[in-house]
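Removed from the display is one protein chain of the complex; every other protein chain stays in position.
On to subunit A.
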Amino acid sequence: MSANMSNRMINLLVPAIAVILGLLVGAIVMLLSGYDPVAGYIALWHGIFGDSYAIGETIRQITPYILAGLAVAFAFRTGLFNIGVEGQLIVGWFASVYVGAAFDLPKFIHLPLAILAGAAAGALWAFLPGLLKAKMKIHEVIVTIMMNYIALHVVNALIKTWSGGGDKTDRILESASLRSEFLSSLTDYSRLHYGILVALLMVVVMWFILEKTTTGFELKAVGFNEHASEYAGMKIGKNIILSMVISGAFAGLAGAMEGLGTFGNMYTRGGFTGIGFDGIAVALLGANTPIGVIFGAVLFGSLKYGSLNMPNAAQIPEEVVQIVIALVIFFVACGYAIRLFLTKISKNKGAK
């Protein structure tokens, strides 16, 4: 019984200690570069929680991280490594904006249709690597990485064609927007939109698929042991493709949240958004569980948004800020080492 208690204590302590250690080392980096860490962290705090506007923007930032994290985690749980979340997100963004701008429909049809278009585009983008893996055993990591570049440049070309040589799409119609007067006014006119509800709903969806359905049972079995699954009569190829498609749909939704919620259009991009890649870390920090992904996304989203305030409020250059943020995430990822250390201490205490 007492062993369980201390285990629970350790579970709570690990992330706390990790964040504190990260902040401490981050403080040293700021000191060494000649900046005031106290001012820096006060700025970070204000950037995240300072006022209702900051909180609204932080939640907005968390939204795509949750979905990107779910995409990576879902693939992981079924034995696949989807590095293509970034590309799937980009095509999802574009598809949702296209549907949002090109059609004129009542809101209750238009908005779901635009969201679905994003999910479908992401799913399609992930279908191809899934198909190649299932039929020809081509490793999904290579294919998904390459699909990222194809997504980026194809979407850029489509935006140029559509806008007649411009660098941005038309704006979506109001009937396809996730924007919310209510949430916005609640948070001092931040860009907070209904996307967070979509993201949380998807957390439940992932949990439901994996833990409640026969499909989830098969997907997990195939992920753990293809041979035993085949022996048990499951279709390996079908499950690999299905897993990639579901993962890609989550990624496409992340893009749709940006397109229909935060921005309302899409610009041509010089490079990746980074959300898809950060999704890998979000999933890992969350131990690939749906609930864990929320925590990972909260950490990433709030640091990412809050740190924007550090150059302004504390005159700390962007580069140093990024190092500090990376350090915090680094230490959280090192949770295993901290856990080992804590277990050792509690064991020694118990022995003496």
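Side notes on the structure shown:
The rule we apply is simple: contacts are C-beta pairs under 8 Å (C-beta built on N, C-alpha and C of every residue); 3 or more make two chains touch, one makes a residue touch a chain; residues count from 1.
Rule of thumb we're sticking to: contacts and distances are computed from a predicted model.
The unshown chain of the complex is recorded in UniProt as "ABC transporter ATP-binding protein", chosen from "Lactate utilization protein C", "Oxidoreductase", "Biotin-independent malonate decarboxylase subunit beta" or "ABC transporter ATP-binding protein". Checked against the hidden chain, the listed residues A:Asn11, A:Thr161 or A:Asn225 yield one contact partner: A:Asn225. When the whole complex is considered, the residue among A:Trp45, A:Phe103, A:Phe217 or A:Phe263 that touches the unshown chain is A:Phe217. Of the options A:Gly34, A:Pro106 or A:Gly233, the residue whose C-beta touches the omitted chain is A:Gly233.
Interface with the hidden chain, as seen from subunit A, comprises residues 3, 212-217, 220-221, 224-225, 227-235.
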